[in-house]
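Heads up, one of the protein chains got dropped from this complex, but the rest are sitting where they should.
The first chain written gets the first letter, and so on, giving A, B and C; residue counts start at 1 in each chain.
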Amino acid sequence: MARVLLFGRLADQAGWREREIEAADLSTLRASLSQADPVLGEALAGPGVQVAVDKTIVRGEAALSAASEVAFLPPMSGG
Amino acid sequence: MARVLLFGRLADQAGWREREIEAADLSTLRASLSQADPVLGEALAGPGVQVAVDKTIVRGEAALSAASEVAFLPPMSGG
Amino acid sequence: MIVTLTDQPFEPGVLVSAFCAGREETGAVATFIGLARAEQGAARALELEAYPGFTDAAITEIAQGAVTRFALQDVHIVHRVGVITPGEAIVFVATAAAHRREAFEACDYLMDYLKSRAPFWKKEHGPEGPRWIEPTARDRTDAQRWDQEA
Partner (left out) sequence: MIVTLTDQPFEPGVLVSAFCAGREETGAVATFIGLARAEQGAARALELEAYPGFTDAAITEIAQGAVTRFALQDVHIVHRVGVITPGEAIVFVATAAAHRREAFEACDYLMDYLKSRAPFWKKEHGPEGPRWIEPTARDRTDAQRWDQEA
């Protein structure tokens, strides 16, 4: 069970901001999210979308534990 | 009678900041000030010292009326 | 150094007074206050989303870098999140240094970062409904000035 957070337009697109999802690693999590919502799955893989695991930006694959927090971050606009 | 004002180090040198002095023009005023205090006269003619008549910088000669205000301004330091 | 995200309106003047108080060796305090503009009714409100723990950590890291880079004595950053209405303060940055050039440049540098690269997501609520905002070309150019000079 990873805690998944969506930010900005990704949350608007998905219709949710936070959800608990079972996944052993990032690619499994992405597959699971895509299966439930293919449009969201495509948006999460879109240009400029970054992933943070436990508040650290991760590129590529990462193992997830039950306590992991995974955040999908669309391009940042600045404040 | 012109109202003569000294600023900054000129006032410290002269030992006064404001005085009424009879003079028809600037050169007469300078001569009168030099006669009374030759060291001050030299300082007033020193590099970077500007003269304002009625709060406007004047280069060279200027006629003075009874109501004129003549200010001797040493190099400005900024605030 | 203080970095705060807040969903409540704040009064910049109160922050300035606190920041300036008791500084016997600070010659220069530069501050910047970003306000939400009404744009003649085109912008009804601004909504800023942050990722708590991530956004403030990212800003703190940049602010610490600025302290070193510009020999700052102190920095205070406050950033609003949530819904912000026209006239309200969005961001406050204050920098303290011995001399003014460092204070100015650090404040400018921090604002360029905050406006273009800091992890916020911005939604504008206008007459045509809400719209997510991307950084402007000028924001990117402003921020890049510091890369070239580094």
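Everything that follows uses one rule, which is that a residue touches a chain if its C-beta (ideal position, glycine included) is under 8 Å from a C-beta of that chain, and two chains touch if they have at least 3 such contacts.
From a predicted model like this one, the values you see are computed outputs, not experimental measurements.
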{"item": "Shown chains that the omitted chain touches within the full complex", "value": "B, C"}
{"item": "Residue of C:Ala57, C:Val83 or C:Ala98 touching the missing chain in the full complex", "value": "C:Ala98"}
{"item": "Chain B residues that touch the omitted chain in the full complex", "value": "5, 7-9, 12, 52, 55, 71, 73-79"}
{"item": "Absent-chain interface as seen on chain C, which is shown", "value": "11-18, 20, 22-35, 37-40, 86-87, 89, 98-101, 103-104, 107-108, 111, 115, 138, 142"}
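Basically, only the chains that are shown with their structure count from here on.
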{"item": "Furthest chain, CA centroid comparison against chain C", "value": "B"}
{"item": "Averaged-CA centre spacing for the pair chain B and chain A, given as whole angstrom", "value": "76"}
{"item": "Euclidean distance of C-alpha centroids - chain A vs chain C, Å", "value": "27"}
{"item": "Chain C: positions in contact with at least two other chains", "value": "none"}
{"item": "Junction residues of chain A - those touching two or more other chains", "value": "none"}
